[in-house]
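Apart from one protein chain that is not included, each protein chain of the complex appears where it belongs.
Labels A, B and C are assigned to the chains in the order they are written; within every chain, residues are numbered from 1.
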Amino acid sequence: MALALQTFSTVKDANAALKSAGTRYLGGGTLVLRAANEGDVSVSSLIRATEPSLSAITVSGSDVRIGASVTMAAIARHPDLAPLAHAARAVGGPAIRNMATVGGNLFAPAPYGDFTVALLALDATVSIDGGEMPIETFLAERESNHAIVTAVGFTLQVDGGFRFLKVSRVKPKGVSVLSIAAMLEQAPDGTVSSARIGLGCMADRPMRAKAAEKALLGRKLTSSGIAPALAAAGDGSAPITDPIASAWYRNEVLPVHLGRLLLA
Amino acid sequence: MAKVPVQFTLNGAEKAEFIDSGTTLLHALRDKIGDTSPKGGCHQGTCGACSVIIDGELRLSCLTLAETCNGAAITTTSGLSKGGVLHPLQRAFLDAFATQCGFCTPGMIMAAKVLLDQTPNPSRDEVVEALSGNICRCTGYEPIIQAVLTAARSNSQNAA
Amino acid sequence: MAIRRGRGVAAINYPTGMNLGGDPTQALVHSTPTGNFMVTLSSVDLGQGMKQIMAQICAETIGVPTDRVVVDTADTDTGPHCMGTFASRGTHRAGNAVIQAAREARQVMLEVAAEELEVNASDLETDGQGNILVKGAPQRSISIFDVALSAHFKRGRSISGRGMFLIPRSYPEKETGAMKPSTCYAHACTVAEVEVDDETGEVTVLTVKNVFEIGRALNPKMVEQQLVGGSWMGISHALYETTEPYYPNRDHGGTDFNQYLMPGPGDLAQTEIIVLERPSADGPYGAKGPGEMCANPQIPAVANAVFDAVGVRIDTLPITPERILRALKAQAGAPN
């Protein structure tokens, strides 16, 4: 069967159509059309929705909502999302960033999905089928998801605390050896009062470094202060092996790069 | 097979075709419309040879469905020279000996054009970033970077 | 963390053409009625600029400007046999064939001019601008345009020539390996300077200084293209490229340009190219084949520089961060 695209003006109608066998949701095209071009014959019908809210970025105070069809380029250039620009620019090259969407990034298998690593550190919620769920829950179950993601939401402090690092072999556009996002809050004495760390490529999908987060609490961001967190950085991880790097290598350099990010 | 209408401007000229639904813009441009300047180097979004400009943004035509481009203004490298006069980027690529096999060249020029449209006086790092989605296997990139920087300089001189 | 610097050197030579010969290339040259010249080949331009270089060689030999020459190549209905574009043979083999064909055509051209000017052909020379002059009396001249018209419409001559270049095949002697491979060798010496991150094994090539001896730079800008691109590819081979990253496990081979690694435009070493020309005895205007060898010396130079920086030898290509890091850990763990 040839590929065919159906366009719906509402998410509701698109969701209904998505229930047919062989259908996939078409976001920016960087995942689904690639698969189709490469001969993935399981895709026969493409669905998309043009509801305007999917392409909207709304910022009210520190609350941010990004529609699932918003592209990486749109995030990177949005003045209220400046702390995230670096993470958005970590995805692909310029053309890919004009196409790749937030919604698609949530489904991107490792080594892709760098922006989702950032969303994990931000403890985002994923809006889907009229409801919301924590991003961690969404990621754990994403294969069984058959409804359109409509948006992600999170709280973004303009005064900082968010850090992001992508390590790649090829510069400036290379896929990840690993990526790290950290959302840190520090008490007036400099000790860490809250920490969330997202890791990319340390499992088949972005994951939280919870042991490291815990080990940072109450510690200062000095070499000795972060040492326990670095020692625990890879706890619970199962890094991928791919042409870019082996699981062994990713494990070995994760503490090095996490240390550099925390001390930067 | 279901045919769907597509209508857009290509390098300023109106184009209207009936195509198979699910046809990529790359195939529509090359096979239906006859503009073979975008090249199919990977059909994966990893080489940049198919780059075109859609409504001012750099896009990969291999990962874009033609039917999603209705009403758009599309620019390809074949439309850059006007009245037989080369675009400054094209001239700069010639003068810098920035083409060898030439297969990546149309995509490189598209990426460079969007950069210079948005950032007339880019730094070297900005040029490198702008070209980063485009693979070249012949030149080692340096002549291409130099060509883009030269084109930017000649643009700003012309504007002055 | 420590970023450690090192430098390394390598020197190489490289044969031009199929190493044991037996690889023919033919060329045909003829003039149009108005004195333009058509070179007909079946050789392939891979992007290295074969068409342009053959035009310059033909133009030099006939004595006309390059823009008077058109190269028609790679149509088997019209082009005579060429073994192909590989083994650094294109310029050397096809170039020699074009010279031979162009010389023959030039001779006819001069004979026709001699008839028009009522002198001996041996008394004529070309000015490189499209005219034929009587030696020592340049006021007596005729344009090649007029010579071609005369040849075609008045004198019934075909200003044309055939060229063939073949180095006879050498068969190695079974027991001693005595053989006669190419005698036309290009040379290079490269010094590379690197930084190695000893916590991650990442290598940054800071500079490469390449000296290439290539016989003759037929078109210096095109030579530069080859050498700069080749130098980049050499570094790429040294540090990045493999289709089987975990051999003997054959899984995880890259299938796209994201996975198959090569240096990006943000990874470029500061590259210096110096060219020497020692004309080869059998090359067209002394040219050797630089296309392949220019990508070779960077590989060992980078390998040696990595050792100079961090004291570990990686004798398996590519020299990946993982291989360096494993070697550094083994070195640290080894008893002193």
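One rule holds in what follows: contacts are C-beta pairs under 8 Å (C-beta built on N, C-alpha and C of every residue); 3 or more make two chains touch, one makes a residue touch a chain.
The definition used in the following text is that contacts and distances are computed from a predicted model.
The listed choices are "Dehydrogenase", "Cation:proton antiporter", "ABC transporter permease" or "Branched-chain amino acid transport system ATP-binding protein"; the UniProt protein name belonging to the chain that is not shown reads "Dehydrogenase". Although it is left out of the displayed model, the omitted chain contacts the following shown chains in the full complex: A, B, C.
Checked against the full complex, the candidates C:34, C:158, C:316 or C:331 give a single residue touching the omitted chain, namely C:316. Residue in contact with the omitted chain (choice from C:82, C:97 or C:235): C:82. Mapped onto chain C, contacts with the missing chain fall at residues 7-15, 18-20, 22, 42-47, 49, 51-52, 55-57, 59-60, 63, 65-66, 71, 73-77, 79, 81-87, 128, 169, 172, 174-181, 183-185, 187-191, 209, 211-213, 215-224, 227-228, 230, 233, 237-238, 241-245, 247-248, 250, 253-257, 259-260, 262, 272-281, 285-286, 291-293, 295-297, 299-301, 303-304, 307, 313, 315-318.
Taking the whole complex into account, chain B touches the unshown chain at residues 30-31, 34-44, 46-47, 49, 76-78, 80-81, 86, 89-90, 93-94, 97, 99-106, 109, 135-138. The chain not displayed touches chain A at residues 1-3, 38-39, 41.
As a convention for this text, only the chains that are shown with their structure count from here on.
One inter-chain figure worth recording: chain A and chain C are separated by 47 Å, centre to centre, where each centre is the mean of the chain's CA atoms.
Taken residue by residue, chain A touches two or more other chains at 172-173, whereas all remaining positions touch fewer. For chain C, residues touching at least two other chains, in rising order: 258, 262, 264-266. Of all residues in chain A, those touching chain B in their complex are 2-5, 26, 28-30, 33-34, 36-38, 46, 48, 73, 92-96, 98-99, 172-173. Against chain A, in their complex, chain C makes its touches with residues 1, 199-201, 240, 245-246, 252-254, 258-267, 321-322, 325. Contacts from chain C toward chain B in the complex involve residues 46-49, 221-222, 224-225, 228-233, 256-258, 262, 264-266, 268, 271.
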